[in-house]
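Note that one protein chain of the assembly has been removed; the remaining protein chains are unaltered in position.
Now for chain A:
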Amino acid sequence: MALSIVHRATGVALYFGTLLLVWWLIAAASGPAAYAHVQAFTGSIIGRLIAFGYTWALIHHAMSGIRHLVWDLGYGFKPSEREWLTWAALIGGIGITILLWIIAYAIGGGR
């Protein structure tokens, strides 16, 4: 499996994605006008895709990261265990991302 490069790629994506996080926080601290710009962006198709992609990158990197922590502790090196961990990270990352967005749209708070 070539998942370790995906771990790196999602890490690099999250790195530059922090610019969105900063923009959100600075806008919230600046006032309603600045925040309206953020909401206009996150409400657009591109914005929604980026937000969804960012969520997946975060969750996948976390799941894949747990796999690396397991290896750091000296477990999970048998071929079957490696395969299992990798598939769990891959499926878990996609599954949790979709679940989070369903929850966000269903019961996400605010207004």
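The rule we apply is simple: a residue touches a chain if its C-beta (ideal position, glycine included) is under 8 Å from a C-beta of that chain, and two chains touch if they have at least 3 such contacts; residues count from 1.
FYI, contacts and distances are computed from a predicted model.
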Report task. Given the options "ABC-2 type transport system permease protein/ribosome-dependent ATPase", "NADH-quinone oxidoreductase", "Succinate dehydrogenase hydrophobic membrane anchor subunit" or "Cell division topological specificity factor", say which is the protein name UniProt records for the missing chain. Result -> "Succinate dehydrogenase hydrophobic membrane anchor subunit"
Query raised in the report: Where the complex has a chain not shown, which of A:A28, A:L49 or A:I91 is the residue touching it?
Result: A:A28
Query - Contacts of chain A with the absent chain, listed as residue ranges - result: 8, 11-12, 14-15, 18-19, 21-22, 25-29, 31-32, 34-36, 39, 62, 65-66, 69, 72, 100, 103-104, 108-111
